[in-house]
Every structure is written in structure tokens, then in C-alpha cells.
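Omission of a single protein chain aside, the complex is shown with its protein chains in their original locations.
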Amino acid sequence: MKTNIGFIGLGNLGTPIAQNLIKAGYHLQVYNRTATKIDELDQSAVTKCDSPADAAKDVEFIVTVLSDDKVVREVVTGEDGILKTLPKNAIHISISTILPETSKEMAALHEQSGSCYLASPVFGRPEAAAAKLLWVCTSGKAEIKEAAKPVQESISQGIIDFGEEVGAANVVKITGNFMIQASMEMMAESYTLAEKYGVDRSQISEFFSATLFNAPIFKNYGKIISGKQYEPVGFTSQLGYKDANLAFRLSQQSQTPMPLVNIVHNRLLTALAKGWKDRDWSEAFGRGVSDDAGI
Amino acid sequence: MKTNIGFIGLGNLGTPIAQNLIKAGYHLQVYNRTATKIDELDQSAVTKCDSPADAAKDVEFIVTVLSDDKVVREVVTGEDGILKTLPKNAIHISISTILPETSKEMAALHEQSGSCYLASPVFGRPEAAAAKLLWVCTSGKAEIKEAAKPVQESISQGIIDFGEEVGAANVVKITGNFMIQASMEMMAESYTLAEKYGVDRSQISEFFSATLFNAPIFKNYGKIISGKQYEPVGFTSQLGYKDANLAFRLSQQSQTPMPLVNIVHNRLLTALAKGWKDRDWSEAFGRGVSDDAGI
Amino acid sequence: MKTNIGFIGLGNLGTPIAQNLIKAGYHLQVYNRTATKIDELDQSAVTKCDSPADAAKDVEFIVTVLSDDKVVREVVTGEDGILKTLPKNAIHISISTILPETSKEMAALHEQSGSCYLASPVFGRPEAAAAKLLWVCTSGKAEIKEAAKPVQESISQGIIDFGEEVGAANVVKITGNFMIQASMEMMAESYTLAEKYGVDRSQISEFFSATLFNAPIFKNYGKIISGKQYEPVGFTSQLGYKDANLAFRLSQQSQTPMPLVNIVHNRLLTALAKGWKDRDWSEAFGRGVSDDAGI
Partner (left out) sequence: MKTNIGFIGLGNLGTPIAQNLIKAGYHLQVYNRTATKIDELDQSAVTKCDSPADAAKDVEFIVTVLSDDKVVREVVTGEDGILKTLPKNAIHISISTILPETSKEMAALHEQSGSCYLASPVFGRPEAAAAKLLWVCTSGKAEIKEAAKPVQESISQGIIDFGEEVGAANVVKITGNFMIQASMEMMAESYTLAEKYGVDRSQISEFFSATLFNAPIFKNYGKIISGKQYEPVGFTSQLGYKDANLAFRLSQQSQTPMPLVNIVHNRLLTALAKGWKDRDWSEAFGRGVSDDAGI
């Protein structure tokens, strides 16, 4: 018989993750604010639920892919939250990008009610998720990690274990998103400078991302930013801003002055102020730098 | 019979380049300010010269690997400069990291005296040069590039042609060094943040440089910065500062506001002010961020 | 008969304000977390209270001078908060430096319980408060402002009315503190530069603050920063950091990119990271800039 997994959050990233869980043979009890999105999944492997609490009934695992700390807190502790029904020893695999302190708080609440919480944020865009090419960063108690591994393996190309401190994986995730943003700023400044000197933006981008910066981030965003082709929108500036704000908050809490965080934060704040919140975050950087340079 | 090549500049990078030219069968007429460094080369393939002009006599090519714009200008136009003797149609392959305007000025001077100038800066540390793993960026007239190709091939793993505008390759080189510096700042901030949250610096560095940032810059400098192992010194903060200043000047001349250039420039200026000029440039970033974070 | 005023918050600034209220003939019902501080006031004009609610009983006004938004919220809405007892139509004159949204929230809660709330932050250091030289910025409903005027006049040299929108005065206060911090950064950078060129720090400070920058902020802090005489501590770096964070949050909420806010924020964050939280905020700037300059 199939293992039951609760699943909450069919966004751009959540949907392909759910599909991979189904492919791996799990049965999903799905709750989503916009219920119609559930229809996109293989209905033979899915039970529609009316609330987070409903989705968490009688499961071994519940996977959540939510937009921010506030939504996570509501889904867990709300009137119809998953803590109302989550069975003893069931594991909440939390994929959302949230603060480490929120993870700690959630872990404590689960422990109080006899269930388990695991930080499990992922790196990868929706296409990567569909292709099972996500990277899972995880942290929490050893036995919880051991138990959750098959679920995490079924949605990713690899799992990196950042120890027992439950918030650690969240720190890594926020740091990684900051590094992606800093890379976009770096490319936008560089390609704009090159353009001013008559150097072809695409050529310089292709050169760097084939040699010194031969990595996915520089290949993918290098193409977008050098070509000024910011559509289709993969990740909005609004969400990017949220992540820059998380990095800024970590910088504050831990008393780590990070001037580069200020730069990317301001770039995204400027984008919001100019009305670009629904544009791809790469546009906030690419067009932002071009605008300041008068081109 | 062997082709004669003039060669000036046996620094950390120049020496392995000269060695590869010798391996490729060229005969070198070498001038170096510190003449004893010439003794390190295979003497059967080398003629010692007393001045740049001496090195440029009767050659088909002259290769220069010099520290900055001022030295290039002196070596070319000085009383014993190469323009005094460089034969008609001989090609000056200029490997130094200099401003595009200096390249333009040099190209014009060579043209006036019937010789040729080619911008030919390279990417790669001394070890890479020794292993013939440099990347050559080049720009200038098509026929000059065609003629110089065998020489460039003998010292590199690849040549990227940035067109006929002679300063273009210099812009690419300065941009690339800026991107390396920005990457070091990014890593230093990220790893310090992680450290404050109890995440192992090496683990986060290894994770990123095996996945999203799977590129030489992040692997090499990630290891140095996460491990705080800033020795041996590969490239000094003083030289790094010089390059940050070149990037800043390009930003000014082309009216391209580049806030990230300010960050890396200040990081290196702070290092100089603190007396770290002879330390590796990675230390300026790694230790600079740690210091500000009080650890 | 004397008017009764509740008073909460005998900090560095609150104490001289309370003394001026007493001089003006008011009778104070005082609550302070550290009760012994109440002994410093003229006991014939004071009633000691055990809680905020106790202090708010049967008064026409209650004046609060508290450290941050959280404390204000507790004092107002807590179990023994002032809303429990504050009489109908009594006016809460709120002197604390808090977010405009907190003022709005407080105003709404007072209105619900029939009492009145007035934003009334002040500019001036403790000595200025003692000399009745504070400036009061105020905002709220016209009739509340009219009624509170005699109380505000008895503690200040002037009242500036920023309209009916209750949070406006809080915005002005946060903005002003930011401008003071930016001025300190400006002076610290300028005097350090001058020092490096052999120009006397005090002389340049005296020149500017006697001519173009002939204003209290430049006179007072100019003297402190040029003389590197950061003691006695008037306002801690910790509190300065709190204010920089408020400015940053306004910048975020209102989508106003403010790069200078980042600079002062990082300067203070660095001070905290270096363990200087109890040092005067002027030291965070003066010593921070000197440190980076290696002197």
C-alpha cells in the first residue's frame, strides 16, 4: 500500500514537486488555497482536502511549499492548522524559504505535540524541479532526517545535510539566494559597462560563463541579462525582494555587516518603487543598472 | 630556423608564459628589469637584452607582460623603448591589464611607426599559465590577429576574439577581474554570515561550488576564503586594488554607475589602509568582512 | 487645584521632562520599571505608582517616554496597561521614538476606549530637555492637539504641528535622527581625510561649524568627533542602531531607496559587532571611520 503524504502549496515550485512525489508512488492529500490547481495533478493519486488540518490527517509525512514565514505560521498553528491533526511521529518536511528562527519555533511546536519538523529548503527553478534536479538542503534531528530521506530523494538530485541545528538549512538557502542576486548585480554592471565600450553583451557573457564562471547561475542568468530577455517571468522581483529582506534580517540578527546585501536590496526596492514587482527579478538588476546608466 | 620573439616582463605570470613560448620552439630576446630572473629560463633558447629597444630588434613579435599603464607607456615610448627598434610589420602582443584608452594610444603609436599592436590580456593564475590553461582575450585588426594566433595558441587553451576595436579585450579583462573581486566579497559575506549561525564555512562553500556556483572562481577562492587560508600569496591586495581602480575608472569614463565596484574598491582600500598591501587579495575580502563582523 | 498627569519612563530624557512638568505646577502619578528613580523627583509633587494602569487613573493627561515600539505596546495594551484605567477623553502624549504605524495602531485603540492619543516625539539631548529647549513635533486630531498644548509648552521651546495624520510626527522624528547620523558619518569621513593630509581636525570642524554648517548638530558633534572625545556617553550606539533600523524600515515600507541609510546602519551594526554597543553613537561613526582608515 502507498504511503500517504500531506501536501500543501501548489505554486510554481510546489506543483512539479508534487508530481514527482506521485511518480515515486506516494498518495497525496493536497490542500491548496486555490483548489482548482489540484485538478492539474494525476487524480488517481490525490485526495483533495479542505484545510491544512484535513491534509495532515493520518499521514506519515506532510510536505509544505509556502511563500513566507507568515503563511508557514498560519498553516501550522492556525485554527485549521496541521498541528491540529498531524499524527504522532509524522514528519513535516518544510520546503519554504523562511528564517531560521521560524524553523526553530516550528520545530519546538511540533515536538510539543509529538510530531516532527524538518527544514528542507531546495535550490532550483520550476524546470529543475520538474526534471528532479533540485538540491535539498536539510537540517534537524538525525532520526528525522533518516526517516525523511526517501521522500527528499524522490524530488531531488541530491541532499546536503547541514547538521542538527534545525535553522541551518534555512541560513544556507537564504545565503544562496543572496549569492544569486549578487551574481545578477555583478553581471548587470559588467555587461552594461561592456556595452558602453561597444563590447557585445552576449559575447562577454558567453565567454565568462564558459570559462571562469562556468556555472549554472552565470549561464542561465547571463543569457537573460546580456540579452535583456526578461520574459517569461520565472521568479518575481517581489519574491526576490522578500528574499533580500530575509538576508538583510540575518545580517542584522547576527551582526554581520554585509554591504553587498544593501546593494541587492536597494536594487529590488527600486524595482518595486518603479512598479516592476511582477517582472522577473533578473529585470530588476538588468534594467535597473541600464536605467542608471542612461541606456 | 626559429622565429625570434622579444619578451619583456618576467613576473609571476610572465615567466611561465615565456617558458611555454620556448617549449613551442620560439627563440626569445628577453629584457627584464631584474635581469637575474632571465637565468631561470632555458638559456639555449634565450638572448639576454639590456633594454626594451634591444629586445625588439629584428623580431617578428614582441610579447609584454607588465604591471600597469605607466610601465607599458615607458616600455613602448621611453628613450630605450621598443618603438625605437621594432621592425616594420612586427607585432606587439600586449598581455598587460591596462585601460582600453592606453591600448588605443599604443596602437596609434605603433601604426605611426609601421609596426602593429594587439591587445591580448589573459585570464589565469601562474599555475594555469604554466599548464597552458590561460584564456586569451584579444582585439585589434583582423590581419594582426590572424598573424599573432600561433603565438597566442602556444601559451593558452583558447583565444576569444572581441573584434577590431583594440581596447575591447582590455575592457573584458578589467570586467573579469572585477567579477572575481565581487565573487570574493559575496563569498566572504556569505560564509561569515553562515559562521555566525553555526554553519560550517567549508561545508557551505563546498556545497555552493559543487552545485549552483560550480565554477573555478568559486571552487578556488571558496576554499581559500572559507578556510581563512590566505597563504601563499598568489596576487597581492595592492595589485587587486590597482584593478579595482581600473574598473572604477571605466565606470567613470563610460558613465556607468556601478555600486558593486565601490564595495570592492573600498574593501581593498581598507586593506591597504590597514597595512595588508602584500597579503593575498582574498584576505582583503575574507578578513575584511570578518573584522567588521567582530570575529 | 493641580492637574494630574500620569508619567511613565524616567530615562535620561524622561527625568528632566518630568521635572519641567513639576516646575510648571502639575502633579505627577509616576510609574517606572526601576522604581527608585522616582525618588529623584520632588516628592511633594509626585505619587508613586505600581503599574501603568495605576499611573493612568483619574488623570487628564498621561505622558510616556519609552524606549521602543514593543515597550509602548506593552505599556498601553498590557494586562496592567494604561488602557485599563485611562479616563474617557484623557490624552496620552506619546513622546517615544516609534514607527508611524505603531502610533496609528495606538490611536485607534485609544479611540475605541474613549480616550485620546497624540504623537509627540521631541528633539534634544537630556541637557536640552533640562533647559526646556526641546522641540516638540506633534500630529493628531486638532482638538487633541489644542488640549495638549499647555503640557507640551511646559517642556519645550516650541511645538511644530505636522497635521492630523497621527504618524506624521513619528516620521519626522525618525528622519531627523537619520539626518543626525548622516551628519556624523559626513564629519567623521571629512575629519579623518583632513587628518591624513595633516590638517588639524579641530580647526576644520570649527571652521565649518562657524560658517556653512553653523548649526547645533555640527557644533556639538563636530567637537566630539574632531576631538575623538566620545565620553561621557550621551546616547548609546545600541539606541542609535535602533533608530537607524527604524529609518530603514520606513525606507522599506514606503519603497524609498535610501543608500545613505544603509551607510549609517552598517556603521552602527559594525559598532555592535565590535562590542561598542554601550559607547556613544558618535564613537560608532568617529572611531569606525578611523579604524577603516588604519589610524
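Should a chain be cited, it is by its letter among A, B and C, assigned in written order, with residues numbered from 1 in that chain.
One rule holds in what follows: a residue touches a chain if its C-beta (ideal position, glycine included) is under 8 Å from a C-beta of that chain, and two chains touch if they have at least 3 such contacts.
What you are looking at is a predicted structure, and each value in this text was computed from that prediction instead of being measured.
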Give the residue, chosen from B:Gln43, B:Ser113 or B:Gln255, that touches the chain omitted from the document.
-> B:Gln255
From the listed residues B:Asn4, B:Ser120 or B:Thr270, report the one that touches the chain absent from this view.
-> B:Thr270
Which residue, B:Ser202, B:Asn220 or B:Asn245, contacts the hidden chain when the whole complex is considered?
-> B:Asn245
Missing-chain contact, candidates C:Gly25, C:Gly227 or C:Pro259, resolves to C:Pro259
What is the set of chain C residues that contact the non-displayed chain in the whole complex?
-> 100, 123, 135, 137, 158, 160, 162-163, 165, 167-168, 171-172, 175-176, 178-180, 182-183, 185-187, 189-190, 192-194, 196-200, 203-204, 207-208, 211-218, 247, 250-251, 254-261, 263, 266, 289, 292-294
Kindly note down the residues of chain B that lie in touch with the hidden chain.
-> 245, 251-252, 255-257, 259, 262, 265-266, 269-270, 272-273
Against the chain that's been left off, what residues of chain A make contact? List them.
-> 259, 270, 273-275, 292-294
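In this section, only the chains that are shown with their structure count from here on.
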Expressed in ° and rounded to a multiple of 5, what is the rotation angle of the C-alpha superposition of chain B on chain C?
-> 180
Would you mind working out whether chain A and chain C touch using mostly the same residue numbers, over half shared, or mostly different ones?
-> same
Chain centres from averaged Cα atoms put chain A and chain C apart, in whole Å, by 40
Could you state the distance in Å from the CA-based centre of chain B to that of chain C?
-> 54
Indicate the residues of chain C shared as contacts by at least two other chains.
-> 259, 270, 273
